[in-house]
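Let me give you the structure first, and then I'll get to my questions.
A single protein chain has been removed from this complex, and every other one stays in its place.
Which chain is which? They are A and B, in the order written, and residues in each are numbered from 1.
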Amino acid sequence: MNEHRIEIVVNGRKRTASVEPRKVLADVLREDCELTGTHLGCEHGVCGACTVLVDGDAVRSCLMFGVQADGAEVTTIEGVAPGGGELSDVQAAFRDCHGLQCGFCTPGFVITVRAFLAENPRPTDAEIRSALSGNLCRCTGYQGIIAAVRQVVRQRTGLPPGAEPPASDIRPPSVPVAP
Amino acid sequence: MTGHGRFVEDVVWPDTWHVAFLRSPVARGRIVGLDVEAARALDGVRVVLTAAELNPLVRSWWQTAVGPDAPQPPRRLLAAEDVRWVGEPIAMVLATSRYVAEDALELIELDVEEQPPVIADHLDRWKVEGEVGLVHPELGTNVAAQVPSPDRGMPMGNAALDDVLGTAPHVFDETFHQHRYLCVPMEARGILARWDPYRGRMEIVAATQGAHEVRASTARLLGIDETQVHASAEDVGGGFGQKMYMSTEDHCVVAAAYREECAVRWIEDRNENLVAGGHARTEDMRLQVATDETGRILGIKAHHVEDVGAFPTPGVGSNAKLAAAYLPGPYDIGQYFFSGVATYSNTNGKCAYRGPWMMETVAREQMMDIVAVELGIDPLEFRRHNMITSDRLPFTTSSGMVYETVTPRETLDQVAELIDYEGFRAEQAAARADGRLLGIGLAAYIEGSPGFGVLGAEQVSLRIDYDGKVLASTGSGSHGQSVETTVAQVVADSLGVDYEDVRVVQNDTAASPFGSGTGGSRTAAVFGGAARLAGEKLRRKVLRVAAVALEADPEDLELDLGVVRVKGAPAVALPMAQVAAMAYAGHAAFPPDLEPGLEAAHRIKAPTFMFSNAAHAAVVEVDPGTGQVRVLRYAVSEDCGNMINPMVVEGQIAGGVVQGIGGVFYEHFVYDSTGNPLTTTFMDYLLPTAADVPEIVYGHVVTPSTTPGGFKPVGEGGAIVSPPALINAVRDALRPFGARLTAQPLTPAVLLDIIEGNTR
């Protein structure tokens, strides 16, 4: 059998699997790691439901083979919440703002938003919409999802989306923003 | 959200065989060769099933909502001697994984002798009798349905209307076209089934809007008892109508599980879902409208033509009867006649899609604008002039619908205010002076929700368990409607317990009462109403049991947040857990007429039709250089009666509106003239994204209905009325170019042609 032994650190835990090279990362996560929170909505890289972090970057796990993640660190939706029933601020905002209805696309959105806000903590409204445009949702009309991102921005910065902090508030980024 | 949701594809059973279907590559033709031997021989393949193996298993095949005697296309599990649409299943591989199953598909040798297909879009659009041939030779006609039905003694015309059309000062005649666009749930279809011949039991987990329908259809198909089938759903990733009934592929999976006596799993991929998941819309409507000198509508004659594809579901897939009932909408239209014909074609069959009958509103609301402009009346004023006002309620429409609690005028006025209708014309004029094309569009409607037949009697069963917590079970099948939340809210409120103490179970034939699932916008009114009455029943029971313990009269007790108290003596309190313990175990002192236990159920009988109303308004900008449209503002005013949860209401509206934006501007499932589909991936079938939608502004008018709780339908309306509001806005923006704009979709190319004067 044409299988490769791979080792991936998924959500902080080392996982090993023997996979065919053709098996996409999403299927490796879902089947071999039994982490079914990563959903496959199109399998051709458009819908964004399968978005995960690979070495900190948001990528579509349907457009990567599992073998390519050998040695990488992967964060899936299961690795986002702190545990004990608590939610991350992004997840809590989705709940508060009715940012999900059927919930199928939600894992991809949560991962995308997490990566986006780590890189751009004070996005404008247009930047939020642009950042979300690689993820498709069919239930919410995006209204609750956009509201959720705005809520996180407000909570983290104390400012509305797109607002510049007062000059005295700008500090050199001595502490890296946690991904 | 946390990754702990569980969808059908997340369910893992041991020894399960993965399905891939070989599908027809041509729209119409004879199968002259089908060799599956090489596929059968592939490592990891359990079996390759063809019509010869599978089709003889079929005992009967019909949907509960239409009944056993309603006409159906000549259904089959797998195509036998001929194929009738691109995507029709021909063979079914069961393999150790989907990867291997797809490998096997490539080894199947199929030879089809092509025949000219019946493709409505390309045969002088909507020509009924295909001179090229018959989609279903068994039927001898391509007509799937007609209203009025000539053989049922219905009146075939309205002489008074013809008189009006012949004599009215103004008569307008326009035909509107709506293209093919689709439900596209983010989770495609999927089903797992396993048959245990020793226990005589079929177990099914499906992505469905109604588990009871899955159970019933399976039992009918295989000729087994419904009690032998346990069907349930996990989380369902959207449906919008596509998962209301069992599809052909779903039937194939249960048949294969039955035949092979094993577990079978089919998780549809996106390519399949676009090509072979039920299709929608695809229709024309001609409206002839007569008005008097003042612009009062004197009569409307409507003719509806639907392309239902080859194998529509349910029944023959026609929505004309509901379209006929709802077409008068919020207006007094005088004389009325509606006719319709539904035709088969060699394309994928039609399924229900969020407001399946919505062409009546799409056509009517466009016509309102066209007529108003022709008469020189503002479209808002023209609507007001003809709209049913509250002082005329109850009002019987020209189609016989009786409105009791609708408020179309109030929602129209509110939406005009929300969108700043008055101020817009100045904004538009200023923009035009700058070479920018802005337009505003209105649309109003009455959202009818069917409460007849199996859709009109739904149950909520409540049980307070030993710990005092409440289990509510319903026949609903939430797939993104937050039924778990809203039913729990209604139960908590009517029973008198904390919301957190109510847990809702649904979409499981072993755990939920019989029900038709979630669809038809009925959830709040029907399940909400049943929940309210069941909650009230159980509350009375709780108080009777508590009365025994407290040696009080039940009338003197009150129940709030799960604690029974004596009115006026709040110190005397009995928590629900104690009441429950008495009810189940401490019942020695119960009077003879007090049954132990704490359970109650109510099956509601809904009115034949339930109605809500709304008005939508859109402001759009058309780029004169590219024809691209941006929706700048969008406002909705809705009267869905008492709102159980405004956030859920607005979420339903927003989802529907954005499906309308998709339908009008982006989504189009295209067949070429040979019936070959061209938009088979998300690269070509374009869904709107967050960057393509405006912020939606909501206004609510709250007029309770007469049903328990005062709830009204709301699930489908957003998708019904947003298309005409958007089209009207574009037409308004392009008015300087004389745009008629009666055919969707409004692609940049279509609009640029109008701007540049190449078409009208």
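Side notes on the structure shown:
What we mean here is this: a contact is a pair of C-beta atoms (placed from the backbone, for glycine too) under 8 Å apart; a residue touches a chain by one contact, two chains touch by 3 or more.
We take it that contacts and distances are computed from a predicted model.
The listed choices are "PBP superfamily domain protein", "Phosphocarrier protein", "Carbon-monoxide dehydrogenase medium subunit" or "Molybdenum transport system permease"; the UniProt protein name belonging to the chain that is not shown reads "Carbon-monoxide dehydrogenase medium subunit". Residue B:269 is the one among B:174, B:269, B:493 or B:536 that touches the chain not shown. Per the touch definition above, the residue from A:8, A:58, A:74 or A:128 contacting the chain not shown is A:58.
Note that of B:217, B:613, B:679 or B:742, the residue touching the chain absent from this view is B:679. The chain not displayed touches subunit B at residues 98-99, 102-103, 106, 269-271, 625-628, 666, 668, 670, 678-679, 681, 683-684, 686, 688-689, 691-692, 747-749, 752-753, 756, 758. In the full complex, subunit A contacts the hidden chain through residues 2, 4, 20-22, 24, 27, 43-45, 48, 51, 57-60, 62-65, 67-68, 112, 115-116, 130-131, 133-134.
The working rule: only the chains that are shown with their structure count from here on.
Inter-chain centre distance (subunit A to subunit B, centres taken as mean C-alpha positions): 31 Å. Across the complex, subunit B is touched by residues 20, 22-23, 30, 35-44, 46-47, 49, 76-78, 80-81, 87, 91, 94-95, 98, 100-107, 110, 128-130, 132-146 of subunit A. Every residue of subunit B that touches subunit A in the complex is listed here, in rising order: 1-7, 9-10, 99, 184-188, 235-238, 240, 269-271, 479-482, 647-648, 650-651, 653-659, 681-683, 687, 689-693, 695-696, 718.
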